[in-house]
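Report on the structure given below.
The other protein chains are all here in position, but one chain of the complex has been omitted.
Take a look at chain A:
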Amino acid sequence: MTVISTTPDAQARTLTVLAEFPAQPKAVWQLWADPRLLERWWGPPTWPATFREHDFTVGGEAKYHMTGPAGERSNGWWRFLTLDEPHALEFEDGFADEQGNPNPAMPTATARVDIAEIPSGTRMTITMRFGSAEDLEKMVEMGMAEGMALAVGQIDEILAAA
C-alpha cells in the first residue's frame, strides 16, 4: 500500500511528496539509478520519457525527452548534486534544447529525494523547490501531459462503464 501525502507550500515555493512502498530502499533507489526503470515512471503513459544519457555520478547529467501523442518532443535535463546510495539524492531538473543541452533561458527546479527504511518497507520524501513563480508555471506546463493522461484515463473509465 502506498501511503501518500503531498504538501504544497506556496510561500516557500516547495512541494513535498511523501510515499511509502512495500519494497526495500535499494529497490526504490534503483528507480532513480536505472534509466530503463526511470523511463517507466517519469513520463505519463501518453508522454513516455526516453533517457538518452544518464551519468549517475555527482556532477553528472541526464538527458531525456518525452514524446507526445502527436510525436512532439519535450526535452529535459538533470544534473546530480548529491548521491548517497541508497539514502538520498539531489538533482537539478530543467528544460533542454533539441540537442539535449540545458536551455539557460528556461527555469530549473531542485529536487531532493530522501529514502528511509521503515518496518513496512521504504519511505520516500521528495522535496521540489522552485526559484520563482515563473519557474513553477513552466514546470506545470511541462507536466500538462500528465493532466492529459488523466483525462484519457477518465474517458476509458466512462467507456467501460457505458
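Following the convention adopted for this analysis, a contact is a pair of C-beta atoms (placed from the backbone, for glycine too) under 8 Å apart; a residue touches a chain by one contact, two chains touch by 3 or more; residues count from 1.
Everything below uses one rule, namely that contacts and distances are computed from a predicted model.
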{"item": "\"Cation/H+ exchanger transmembrane domain-containing protein\", \"Carbohydrate ABC transporter permease\", \"YdbS-like PH domain-containing protein\" or \"Metalloregulator ArsR/SmtB family transcription factor\" - which is the UniProt name of the missing chain", "value": "\"Metalloregulator ArsR/SmtB family transcription factor\""}
{"item": "Full-complex contact with the absent chain, from A:V17, A:A33 or A:A116", "value": "A:V17"}
{"item": "Residue among A:E53, A:D97 or A:E137 that touches the chain left out of view", "value": "A:E137"}
{"item": "Residues belonging to chain A that touch the chain removed from view", "value": "2, 4, 6, 8-11, 13, 15, 17, 19, 21-24, 27-28, 31, 37, 40-42, 44, 120-121, 126, 128, 132-134, 136-137, 139-140, 143, 146-147, 149-150"}
